[in-house]
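Supplied in structure tokens, the structure appears directly below.
Only one protein chain is missing; all other protein chains are in place.
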Amino acid sequence: MNLLLLILLPLTFSLALLLVTKLHLIRAIALTGAVVQWSLTIALLFFYWQQKSTGVDSIMYFEAVYRWYDALGINFHIGVDGISIAMILLTSTVVLAGVLVSWKEERMTKEFFFLLSFLSLGAYGFFISLDLFSMFFFLEVAVIPKFLLIGIWGSGKKEYSAMKLALMLMAGSALVFVGLAGLYYNTSVNGVHSFDMMEISKASIPAATQNLFFPFAFIGFGIFTALFPFHTWVPDGHSSAPTAASMFLAGISMKLGGYGCLRVATWLMPDAAQHYSTIIIILACIAILYGAFATMMQTDLKYINAYSSVSHCGFVLLGIGMLTKTAINGAVLQMVSHGLMTALFFAVIGMVYERTHTRKVAELGGLLKVMPFISSVFVIAGLCSLGLPGLSGFVAEMTVFMGGWQKAESFYRIATIIACASIVVTAVYILRVTGSSIMGPLKNEQHLQLTDAKWNERTAAFVLLIGIIAMGVAPFWLVDLINPGTEIIIQKISSN
Amino acid sequence: MTASQIIFYILSAFILGTGILSVTSRKIFRSAIWLLFSLIGIAGLYFWMEVQFIAAAQIIVYVGGIVVLIIFSIFLTQQSGKQMEKAPLLRTVASAAAVLLGFALTFVLIFKHGFVGYNGTFLSNVDRIGSAMLGTDENGFALPFELVSMLLLAAMIGCIVIALKTKPTEE
Amino acid sequence: MDTEFFFLMKHELMITLIIFILLFIKLSTTEWKNEKLLSVINILLAINFVVGFFLNKEGTLFGDMFRNNELLVLEKNILNLGTLLISLQSYEWLKKHEHAPEFYMLLLSSLLGMHFMISSNNLLLFYLSLELSTIPLAALANFDLDKKRSSEAAMKMIFSSAFASCLLLLGISFLYGTTGSLHFSEMIVQLSGSPLQIFAFVLVMAGFAFKISAVPFHLWTADVYEGSPVAVTAFLSVLSKGSLLFVLAPLLYKTFAPLQTSVYQLLLVLSVATMLIGNLFALRQQNLKRFLAFSSIAQVGFILIGLMGESATGTTSVVYFVVVYLFSNLAAFGVVSIISSATGKETVNDLKGFYKTNPLLSWILAIALFSLAGIPPTAGFFGKFFLLLAGAAKGNYVFITFAALNMVVSLYYYLRIIKTMFMDTSNGPIQKIEMNSYSKIAAIICVAGIVLAGLLSGAYNFINDLILLN
Amino acid sequence: MTEIHVHHILFVSTALFFIGMYGLFTRRNLISMLMAIELMLNSVNINFVVFNKYIHAGKLDGLFFTIFIITIAAAEAAVALAIIINLYRSHKSIDVEDAAELKY
Partner (left out) sequence: MNDSSYILLIPLLPLAAFLLLGLFGKKHFSKSAGIIATLMLFAATVLSFYTAYQYFFITGKVNDIYQPITAIKYTWLSFSDALQIDMGILLDPISVMMLVVICFVSLMVHIFSLGYMKGEERFATYYSFLGLFTFSMLGLVVASNIFQMYIFWELVGVSSFLLIGYYFQKPSAVAASKKAFIVTRFADLGFLIGILIIGFQTGSLDFTTIIQRLTDTQSSQFIIITSASFLGISFLTWALTLIFIGGAGKSAMFPLHIWLPDAMEGPTPVSALIHAATMVVAGVFLVARMFPVFSMDPTSLEIVTWVGASSAIIAAIIACTQTDIKRVLAYSTMSQIGFMMFSLGVSNYGGESGLGYSASMFHLFTHAFFKSLLFLGAGAIIHMVHSNELKDMGGLRKQMPITHLTFLIGCLAISGIPFFAGFFSKEEILLAAYNANKIVFVVALLTSGLTAFYMFRLYFSIFWNKESSKQTDAHHGEGSFSMKLPLVILAMCSIAAGYISFGQFVTSDGKLLESHFHLLFSIAPVLTALAGIGVATYLFLRENECPEKYSKQLGGFYKSALHKFYIDELYLFITKKIIFNFIAKPAAWVDKNIVDGFMNGIATSTAQISASIKNLQSGKVQNYTLYFFGGLVTITILLIYLWK
């Protein structure tokens, strides 16, 4: 299977969107595009399994190299392993749900879906890139659509949030750039420097050099994934964004950072990863607990979910910082899980907001009575967030804990315990918000007239729920999928 | 001290003195005249250095051309007797400081560099200059010459368009 | 002297020819209508651009004073293209202008100066062509003859540039005094890095820095850009800078090679100051042209990073970036020009709600700004990436981090414009503006350039090959 | 040359250059500023001639540079004056401080 399809399809559909003007055509194209992408990614999974079953055993699958900037040793090198496939599946699922949720978007519909499609292109490109340059390219491709989506279709202090998000993410990529440049100049293939990850992973970069550049790459990507104290774009950005964009931001965009931390920082600079693991873990623990406590004080549904994202993404960083195979598995699982869960959460919040025109917990109440479907989904998303077994969050968090505990030193264990403690705090804030907005007496009589979810919203919720449950009830397939990928990263770490 | 030396120092003093007067005089017309003297002094310096062609060009172009142009412009724009306003004190001080610092720096650097005089012959007769001016070989300056002509053309066009204006100015 | 002469100086001769054609048109008794005249000129410029690609030769003329090679041809073609684009964009403005032929004569004289400058192998020729490219521009800055601001801009330009060229000349005189030659290739032997030479080098560089508006030699830029007609501003910001950079790159990398340390130090200081000041000032600008002036100052800070690379990669990235910058900046100026000539409005606030009324123009401006900000998939991203990458070769990562973070600041003010256009609402937005076909062509070329120059690696690889050859 | 060291002549030219610069910085009249610039250019001219005559006498590079500078100075002065006159028309003044509308 040619991975270029993953880029070309969204591109084609987004260009097709530009050509039509009728609203129903726009919607049809957007939905078709999302469905086709989704099917394609599912197909990718099957092709991968097929390759695996026929005994093909390589680091990356479906690799292809296209010459690009020869003079600088830059190629467009693409390929996937299990981790990328997991991420790609996540992306297509969230995008599909996002398109469905925004079905009713009336304002500048064409532009909206165009930008959404462009975003997904960026994400796919990022996950399939094996060349740091193209990876960086796709990382930044996504910045502007996010800015526009938030700024144009958002709510609240949208301009401020959009700007903050764009600037902080840009600062992240600026730091990433320095890290990449360092890697580039310290790798040499036949006398030419290289951005190719496969080459860099083979090169032996001195530990001192790694220690110099690792912070750049890690913090840079870390900003994307809400690394404390660079997480402040998350609450504002997520809460101002329109539903689909929030879903994308929290569901996918933050995962770009996690993936980058893992794939670029940790894999390519393993010595430095070990050197800095203490700091990473401390920051991750702070993010986990502090994010959770900060969530308790929030009064806006989206802020609650955004802060909880900070907390949850802390698990990703914690998993990466622990540097054991199980923990890294957990980090990847958490990325997928959080992606699905938070997208679902945002989708539901969007549905609630669309109907009640408020996101203030204090103004909501007893929604279960008027919109049972939406409320149920809300509760399920909340339960997933607090790590209920049978849903995806549990699997991911437990794997991180297990991986963290694997390290015998007290420091790691205490860090793990701190992380574990967050599940209690999570329960507190999730239940608080569920208790007062979904349950309890109906606070606003006008809400009695509200209707439950429409077909598109139901479908969107189901798409995400299927993902969450598929992961929560049967995690083994996902673990098997990502295992070879983490194995390689671990080998690289332990070989040094 | 030889006569040549005396002449040099007198010339130098003249050039610098008139130069200073030119940039400090409060009356613009006088200032222009001091400039004229200074330029003539420089022409004298060229004569002293035995580069007669340059000296001639200096007198023709500067004295005969530019200063005249300047004086015309003064007539066009100003009453001759009017005193110019002084620059703000802060800027005057800052300028003086900057200029003195710059001068000190430059001259220290020149002095340190220690230029050593060259005692070979220096031929600057007009026919050598003339043939070089139109020469296209290694020591020829035909191309710059042509270039300058284009520049003059352009300057001319520019001047005409800008200065010869018919429409009244918007307020 | 044989026919080779014509091929070697073809670009310069073509332009001279056009100037004379215009002169004759102007002097002829028949009165030409502006529309017709402009069409003819645009066609001539197009021909000039196309012809530039053919029948080129490599070699030197006038005793090594003038040289030509494929790289220089490419650079001249780039300048020709820029001129053509500006010409297309300024159609609307010139249509009503009574001195259109003179405008072109001066513009082309300046272009001619640039061509000579690129080809010059000698400080004298370089200086003369520099003046040739500057003095007409000062006159051009005054071309909004009935506007006070225009003459103020012209005054600032001519005095600043005269001062700059005085310093440049002082520097050249010291270079001449210490090396005894005006030829680049001969000078290199004599450069020893003595303090006076470093001073001379700084003086010369100040002259360059003035033209490319690097801080602290940039102060004239914003005022002149704001006061001048849009076309002249575009010309100043793109071609004037571009041509100087074309000269500067090999000059630093080859001629001043003995002063390597000073070159690096100077570039570092200039670059840091330029990025910082350019960005800080751009943050608060309201006038679009003034805003673009400061943004282009900040861009220069980036270009200086590429120059620091002191390698073929660095030079390539600079030349490449100039191309990218040309497309991006001209696209932006094109839109500003359209707005300005249709409504006379030039401030950021006038753009409120612009997207509602003029989606196409908004997108063009947005793409241009993205490119200037270095956001993929526009070419600006590639340009900045390669500049930074070339700079990183020196290993000064503190500086590279600083530069990269500066991009964040610059993103802010570009996004501010985008925000104004797309998100803000206004009671009286600019009405729908019809583009004429000339500006449409220009816009298409610019946008195509912005999109394709990066994604297709051809341009960069081609430039790199040429630089490795020469 | 035996009598006068090069440095002395260079002292004069340098001094003249900075005198001119001082004038440029402080004169408020545009025409005076132009005059100051002429002084600076002249100082550079002296430099070139001195370097050519006393140090690098083999070729006439410096001399020619001087000639061209004189020419350019003329052209520059012409354009500058044209601009000044135009400015005078619009501003009714040739005080440089009056032409400071474009700022910040």
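All chains are identified by letter, namely A, B, C and D, in their written order; residue positions are counted from 1 within each chain.
Note that in this section a contact is a pair of C-beta atoms (placed from the backbone, for glycine too) under 8 Å apart; a residue touches a chain by one contact, two chains touch by 3 or more.
The structure displayed is predicted, hence computed values, not measured ones.
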item	value
Among the chains presented, those that the missing one touches	A, B, C, D
Residue among A:282, A:427 or A:488 touching the omitted chain	A:427
Residue among C:68, C:142 or C:160 touching the omitted chain	C:160
Contact with the hidden chain (one of B:7, B:33 or B:98)	B:98
Positions on subunit B where the hidden chain makes contact	87, 91, 94-95, 98, 101-102, 105, 109
In subunit A, positions touching the absent partner	164, 167-168, 228-229, 231-232, 235, 290, 293-294, 296-298, 307, 325-326, 329, 366, 368-369, 372, 383, 386-390, 394-395, 398-399, 401-403, 405-406, 410, 416-417, 420-421, 423-424, 427-428, 431-432, 435-436, 438-442, 474-476, 479
Footprint left on subunit D by the chain that the document does not show	21, 24-26, 28, 33, 96-97, 99-104
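Keep this in mind: only the chains that are shown with their structure count from here on.
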item	value
Where subunit C and subunit D are represented by their mean Cα positions, the distance between them in whole Å	27
Whole-Å gap between the CA centroids of subunit A and subunit C	42
Residues of subunit C whose C-beta touches two or more other chains	124, 128, 131, 135, 138-139, 142, 145, 147-148, 154, 170, 174, 177
Set of subunit D residues in contact with two or more other chains	17, 20-21, 34, 50, 52, 55-56, 58, 64, 68, 72, 75-76, 79, 82-84, 86, 89-90
Subunit C to subunit B touching residues, read off their complex	1, 16, 19, 61-66, 99, 102, 105-106, 109-110, 112-113, 116, 124-125, 128-129, 131-132, 135-136, 138-140, 142-143, 145-148, 154, 170, 174, 177-178, 194-196, 199
Residue numbers on subunit D that touch subunit B, as the complex places them	1, 3-12, 14-23, 25-29, 31-32, 34-36, 38-39, 42, 45-46, 49-50, 52-60, 63-64, 66-68, 70-79, 81-86, 88-90, 94-95, 97
Touching residues (chain side subunit B, partner subunit D) in the complex	1-2, 4-5, 8, 12, 15-16, 19-20, 22-24, 28, 31-32, 35, 38-39, 42, 45-46, 49-51, 53-54, 57-58, 61-62, 65-66, 69-70, 73-74, 76-78, 84-87, 91-92, 94-96, 98-100, 102-103, 106-107, 110-111, 115-122, 124, 128-129, 132-133, 139, 141, 144, 148, 151-152, 155-156, 158-159, 162-163, 165, 169-170
